[in-house]
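Only one protein chain is missing; all other protein chains are in place.
After this line comes chain A, so read on.
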Amino acid sequence: MRGLAEDDKTPFLGRRITPGIRIVAIAVISIILMMVDHASTSLTPVRSTLAVATQPIQMIAEMPGEVAHYLGRYFDRGQLITENEALEQKVLLLQARLQRLASLQAENERIRALLASASSLDQNVLIARILSVSPDPYRHYIKLNKGSSDGVFVGQALVDANGIMGQITDVTPLDSRAILITDANHGIPVEINRTGLQTIAQGSGKTDELRLPFLANNSDIRADDLLVTSGLGGRYPAGYPVAHVTSVVHQPGDEFLDVVANPTAHLNRGREVLLVWTSNTEAQAREDAVASEAQPQGETGAEPTAP
């Protein structure tokens, strides 16, 4: 075995650095990096560059699951046929409903026009595939195969066939990361469909549970109430289903109700999601872009260049 004292000390400017000094330096740098990362978006380019570099490994890690998925499809012909039949019936049903919806929408537009309201029901959507789910069981993130080159932006809402799933938090040119509504750090402004009562639904960290911690004891809410997005805060488009209330418990002595809801979207199933553009959110994104472009000028104190 060799002498260690010399190995550990790399020469630097003629001096030798011990691991002790090095760990202190690393700790300081890490803490500064984390604070910068937390407070500003200036590290985003570094992150997205590295993310593109690690893409291959992530794709390889996803491969066994994908292969199993496709093999399963290949062999289950009977299941495919039944699935196809069920889907055909569903399409028929939905088309019938859609016909009614078209006339309803037209009517709604007419009435809105009469009211001179600016808001429109037109919404663009883009289908994105889920590339991977967070390997960390305590963070509910998914990775999508659409990025800023497809027009995806931070804060964009994500829905599936049954309701709101979450919102985009990071965008790289080729993919994006979205936080799900059940992440413990996520809150979504909702209203109770039956009464219009507005509140906030917070993620619980479990994939099938949302909590509504800010409802006073006398609030009109029951089990089976549907929660829909209220559109307040400007992130989520209004009127999408979010969750069904599963239990309302009043703890004697507590000032707020203990309300648990079950997300309507299938958060841990399915491989496709819809990214939603509304005229509202697009305007918001443009404003954000303008603001972020204007910001550096303001900071440096330079005169904005007038056209």
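In the analysis below, a contact is a pair of C-beta atoms (placed from the backbone, for glycine too) under 8 Å apart; a residue touches a chain by one contact, two chains touch by 3 or more; residues count from 1.
Throughout what follows, contacts and distances are computed from a predicted model.
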Practice task
Among "Rod shape-determining protein MreD", "Spore coat associated protein JA (CotJA)", "ABC-2 type transport system permease protein" or "ABC transporter domain-containing protein", go ahead and choose the protein name stored in UniProt for the chain not displayed.
Solution key: "Rod shape-determining protein MreD"
Problem - Hidden-chain contact residue, picked from the options A:Met34, A:Val125, A:Ala161 or A:Ala223 - result: A:Met34
Problem - Hidden partner interface residues of chain A, rising order - result: 1-2, 4, 7-8, 10, 19-20, 22-23, 26-27, 29-31, 33-34, 36-38, 43, 46-47, 50-51, 54, 57-58, 60-62, 64-65, 132-139, 141, 169-170, 177, 184-185, 205, 207
